[in-house]
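Yeah, one chain of the complex is gone here, protein chain that is, but the others are all in their spots.
Chain IDs A and B follow the sequence of writing; residue 1 opens each chain.
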Amino acid sequence: MMAEEKKNKGAGRGKERAGAIARYTLLSIWALIVLFPFYWMVLTSFKSYASYNSEYVPRFVATDPTVQNYKSAFTEVPLARYFTNTFLFTIITTALMHVVIILAAYAFSRLKFRGKNAVFALFLSLMMIPNELVVITNYVTITNWNMRNTFLGLILPSVTSVFYIYLLKENFEQIPEELYKAAKVDGTSDLKYLLKVMIPISQPTIITITILKVIECWNSYVWPRLITDDKNHYLVSNGIQEIRESGFGRDNVPAMMAAVVVISLPLIILFLIFRKKIMAGVSRGGLKG
Amino acid sequence: MKVVLEHLTKRFPNRNKKIHTEVVAVSDFNVEIPDGQLVGLLGPSGCGKSTALNLICGLETPTEGKIYFDADDVTELPPEKRGVGMVFQNYALYPHLTVRKNIMFPLQNFKGEDKLTKEQMNERVMEAARLVQIEELMDRKPSEMSGGQQQRVAIARALVKMPRLLLLDEPLSNLDARLRLQTREEIRRIQKETHITTVFVTHDQEEAMSISDFIIVMKDGVLNQMGKPQDVYDHPVNLFVAKFLGTPPINVFAGMVLDGGVYIGSDCIYRGSKLKDQEVWIGIRPEGFILKKDGALTCDLKAVEVMGRDTSIVCENEALTGQPTVRAIIPAETPLETKSGKVRFDIKPSKLYLFDKQTEEVLEDIR
Partner (left out) sequence: MKKSLKETGKGWLYLLPALLFLGIFMVYPLIDVLVYSFEESYNFASQSYTGVGLYNYKYVLRDPYFIQALKNTFIIVIITVPVSTTLSLLVAYLLSRITKLKELFQTVSFLPYVTNTLAVGLVFMILFKKTPYSDGMINILIRFFGGESVDFIDGPYWAKMMVMCIYTVWVVMPFKILILTSALASVNETYYKAARVDGTSSFRIFTRITLPMISPMIFYLVITGFIGAFKAYSDEVALFGTDLNKAGMNTIVGYVYDMLYGDSGGYPSYAAAAALILFMIVFTITIFNLLISNKKVSIGGGK
């Protein structure tokens, strides 16, 4: 009896260990698939043009690492320019968007006014409209306004998001009514209440929205491509496409990879620092949509 | 400061938009709250007491009627101009601010000549904190404090601007039983120290009775009775007030008056009523029963609950209405014979009330 029990237990433990090994093996394979492209781009970016082209079977280490590619990335193509453009575009768009959506969310959640429900219903129905549908007219509008190749033209169509207004409104509504009453008793104005109480309390949601918007801005490609054909106004996505099609004499893969590394780094660094916040934010933001 | 409410009425449109009748939350309220007193506004939930408080505070404007603070008509003034401090049921502390900043918040709204310097603010904040004894918690956030401590912060925040009137909305309902006792003593102490006229809303009659100078009993937006707690308890003006005050609650029997005798079923429990013959509601406080072998009222014994100081006798009587059992509280040392399954009581006349069968107004209150 005892012996048999022991044996069963032993078998169970063995099975468990096998399971654990299988789980870790599979996850490691997945991690490898995810990381390999990153490894490859970093690796390649440190290989010299000559050594890259001489390796018929690519080596997994850079035998003669060089930073020449990074120099070329900043000198031969206007990478720094693309970078500054994207940086400005991201910051201005995100900041403007916050002003617009915070005011709207506040109106929907805290103020009582005629027509509120009707407008809100309209807003909700706009959430279903895909961007692809409105891009055509926006392209025409911005062109007619002579705003092609300007920052305004890049920024304006993306400063509102119905979804973020909705997300923030939900959050504002969770703040107890009593806080508002308490502030009223103390003679706090609506605007001061919004700035001093609601925004600080809703900070986690605002951070979530900021994260999502920054990622969106940094990676945006379609709209900038439509609205800019002057390299001075390219964002990094368009820049990388430009580099791929005509920069570095097309075949200088190591230099391209250096550019890719430079472009990918900011978001990756941001991600590694705010890992938990970003993951929580994306899962929150993604869920309610 | 004295607060006078004259014909104060608040009607809300019905939430269901299809019904056009209005909901009357407060109806023709006439009250004078004396200066420097602690007044408990008491009533079951939904009776309009919170609305009454919001009207006094200025968060709501009355449909009709006037509000005076001393001689000033404040009916149309916004809350911040009335000089009131308010403590909310859930404390309404700003979760992102420390205790110090929470208490300072109202002061930062002062404008013009009222504007305070940083030092003055700090001084006022510390003063308020000292009053409610939270000086050592000043740098905590609300989430790092117990309910009782949060309550103190809320009171400090209401007091810091030196209001003429302090309003508390269900100040104790979010606290556990032990803290509730402690905190209500605390509120009493603070009120006595500051002499600020204070109105607090509660649905807990024990709470209101224990610390108020005056209580106001409300039902369905209507003021039923105002007076000193003991007076209201001893001399309720109607069946509702009688039932609402006291634990365990008053026992109510369907009975009648016949030739000056008060009858429950066939038992005559009191002689000498001045009322003419009629059916009445008979109210007897639990402490109004005297256990006696040949007592006037006979009940079927159900259970005896020993509570140390007193004994609670649970029994049944056919004429009882409202609750399922009669509760009689008798001193613990009274010997009790339980074999027969019957108990008999005499009734203390001072604990006996007769109410009109229809209007439920008190008819006879034997002193």
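Everything below uses one rule, namely that a contact is a pair of C-beta atoms (placed from the backbone, for glycine too) under 8 Å apart; a residue touches a chain by one contact, two chains touch by 3 or more.
Treat the numbers as computed from the prediction; the structure is a model and nothing was measured.
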Among the chains presented, those that the missing one touches: A
Touching residue (missing chain; options A:A104, A:L154 or A:I199): A:A104
Thinking of the whole complex, not just what is shown, which of A:V67, A:L152, A:L195 or A:I268 touches the missing chain? A:I268
Which residue of A:L27, A:L152 or A:L195 touches the chain not shown here: A:L27
Please give every residue of chain A in contact with the chain that is not shown. 19-20, 23-24, 26-27, 30-31, 33-35, 37-38, 40-41, 44, 52-58, 99-101, 103-104, 106-108, 111-116, 119, 123, 126, 129-130, 132-141, 156-157, 159-160, 162, 165, 190, 215, 218-219, 221-222, 225-226, 236-237, 240-241, 244-245, 251, 253, 256-257, 260, 263-264, 267-268, 270-272, 275, 278-279, 282-283, 286-287, 289
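Operating definition for what follows: only the chains that are shown with their structure count from here on.
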Footprint of chain A on chain B - complex, ascending: 54, 57-59, 78-81, 84-86, 88-92, 94-97, 105-106, 109, 157, 161
Touching chain B in the complex, chain A uses residues 176, 178-179, 181-188, 192, 196-197, 200-201, 203
